[in-house]
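Only one protein chain is missing; all other protein chains are in place.
Labels run A, B and C following the written order; every chain starts at residue 1.
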């Protein structure tokens, strides 16, 4: 037998968790200031028409520079389809989507190459991996979500064929909250204002608030609500992969997300069972429930009622102010704000929430299909 | 070639999602009124002392009949270790834990064998699988969590060796809320009262409330808070398997859970970045942050500060009242309450929350180890 | 931040790889001389009739003591179904099967508690885990396959509904080889003789050979061939999970297996492409190929022709002779043969090969179903 001497000095740590989904499964890659970001979709069925324009349309909804209240970085974000599509139709093989990085200003980040920005991932990445790509946060940057939106666009194309519709919108910015319900009227307003709030008047207030906060070099948090209609009964796997558990994980995996609740959520904990229970009834010949405190999911499985949930986003950590911090040698230092950043993340996070919801639904649609003998 | 004619009449649907974790991985099985419930732990390292008494101690904390405010079913819930342990030490092979069902009163459920209880999983299971074990909810029963607590006990034994400590407690029952912080004093109170609230006075109020609501044949929801101390820096995988995303999924997979937030949570969305950011400092020679709005996790990776999160539980769906519903033929019917059930789930859910947290931490501890070359 | 001091003395190593399959997925547990062996099947569809007698019938085919040429240990091996079945029908939840160990003679193994038997897993387990359950090989014992056969029986019940038929048999014992092809006549002979060879005359020769070798305290290897008929076109996933790659892994995971080949196998490497290619034709209205060097699989996907493959098994490592070896202190020692062991593994391995083939086919049947939108 040969004796092996392992004599490695440095701490080498690896990273995983770059895949999501079990049957309709994506793996993303890329750093904020690397050559490109991208995603492989493994598990898209053959025969789906792949509309490249729709993917670019979704990317445009997420894109920086789309309005005065988001970061003014200019990233064209056009998708390239490298594989899995032949004559505009999916062929069952992995679909690889690439988005090149065009507007990186890496120099913007030299001032933090050895400092840890407060409430960013700089410190934890450095400790976990022993080194990091400090430029724009590297892999921890929200730029990674461009790959999710591209993959989510294909999931949406798939769900369209089944009839499932996903709509997310901003229901809160700072202290400004919209308590209304989506209707055929106000749903049209969402994409008409830069905040993506269904109430056009409140949207103006929110926009003003964001601009004021931006002027102060500060940031603010917010909440996004998402509604999913026409979901077939039966999606979701009991026990660990309950539909809402997978939706929750999907949302919590988005940068800056701090909380997730569905149906009656945290407020529902104050209710009595007799109020909270959704009693069954027959409505227009179909099974329905009068109330929908269950948020469309019972026992982890969709019950055919609209699915709805809320996602909390913290204020963006990058502020245009001096902050106390430490450097790589754990010495005290000052980090000052620089660069082009979002004062509030929720307007651009709306398509990301939709994309992640679409990926969960597409996956569970197929999981539920692995089924009939 | 042989032609295959598939001529299957019934809708057969399968179910998965009974496993949790990627390296320290559990798979649970069993129905509420079947022969037994159990769990296989695959990925427990060899050499860990397995203290059977500790597993039974944890099961006792979850057990029905432990106080006047929980269900009075009598389930002894003693664990049997079938494999993976030799001379009280783990040997690296799968550890199989079995808990027999002893006190099933299946007859209690004959009245709902063809009816769907509101806000239960009866309807969704029936639609998904085409049939169901209606006795006590079958697999959808919270009895399934007995397997999680047993596996979680072994995860806790493992984490003890690393120094990680997990403490959950009830911070809200209905409208009664405890806003305090855990201290060396009040932490001892948690297990002294049947509600598991760190404030003994509020615990009495909560107990009284639960008893009143029980008398009314009704139920009430609540919130559990969990704190995890001594977590090494570096646990959690970026992008999809962020530490808080996996904790969120773990909690949302517990029966009756409606929401999850960590650190500043939903309230934090109203803050400005300048308030919310946790500025770094050096405290007693170690990296620390003054505030902990990040809840011990930055960029999805533990930063060494205490991890804390809240879990929302809805009021139990089984109430001792008549409710409108439908039957399997989708005809209107009345479901009346019967059996022995919890008026409020949170006291017994405390050890379940801890167990799921322990499973997530144990798994990410090993994931972070798959690392040095 | 809290400093964590890890101060663990022993080398603790964990073990995984106890699961097989991706949708129809099994996880086995149990040691040779522990309380029980078992398996959880996660992914069996609801609505399948579970015939407990058939499971026991398959276990009987694998059972020790079934004839004079196999080990004379007496293990009744009756299955207990703990979950997932209600009124003899699968309900879509995990099916847990238990087989208790009844006839362990642990004392038989005290002589090897600190010695490594040649060509067994004693040494590698000890090095990998730092400790081992030495009784009967613990988890490395071929007794583990009892769980595979139980799970395979349920896979077979599933495949029966689709029409797929799996037949394995012994085609070689030592130098004795059967070159014939299965026919409607000789297929009936397989289970009539203890060797499980389709040629009754050769079976007698093989039986005589095995008995002679047994008398000498020695063992001998052999080859099993397996044929699968009525496989639908389209099973198997391209690239890494080709149908034959998954069959190969399944077979190679069986104790004592040393090789796998399908279709033309190793001999086919000597052929020219012009001989080897299976030209397409239409036979009785269906697509067929004249020859079947492809073994029913092209590009990793079933083509509707019979699938066939061969599995090589080495001579059993336990012989009734003194052998040189080393002990745990790496000192030279003598290991002498004891206990009740098989002189040749192939007769009892026939149902194991079938079980593993059934598990692969059932899994790929469902994988191919995760497909239509």
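Convention: a contact is a pair of C-beta atoms (placed from the backbone, for glycine too) under 8 Å apart; a residue touches a chain by one contact, two chains touch by 3 or more.
All figures in this text were calculated on a predicted structure; none of them were measured in a lab.
Summary of contacts with the chain left out: across C:259, C:306 or C:339, the touching residue is C:259.
The hidden chain makes contact, of the residues B:17, B:30 or B:43, with B:43. In the full complex, subunit A touches the hidden chain at residues 1-6, 8, 10-16, 18-19, 23, 25, 27-31, 34-38, 40, 42-48, 80-84, 86, 89, 91-96, 98, 128-133, 138-139, 161-163, 229-230, 232-233, 283, 286-288, 303-305, 366.
Mapped onto subunit C, the footprint of the missing chain covers residues 8, 11-20, 28, 116, 118-121, 123-125, 127-128, 139-140, 144, 172, 174-175, 213, 218-223, 233-234, 236-242, 244-246, 248-249, 252-253, 258-266, 268-282, 287, 289, 293-295, 298-303, 310, 312-319, 321, 323-326, 330, 332, 367-368, 370-373.
Annotation for subunit B: contacts to the undisplayed chain at residues 23, 43, 45, 47-48, 93, 158, 161-162, 238, 366-367, 369-373.
FYI, only the chains that are shown with their structure count from here on.
Centroid distances from subunit C, each centroid being the mean of CA atoms, peak for A. Taking the mean of the C-alpha atoms as each chain's centre, subunit A and subunit C sit 45 Å apart. Centres computed as Cα averages put subunit A at a distance of 25 Å from subunit B.
Chain contacts: subunit C has residues 23, 43, 45, 47-48, 93, 161-162, 366 touching two or more partner chains.
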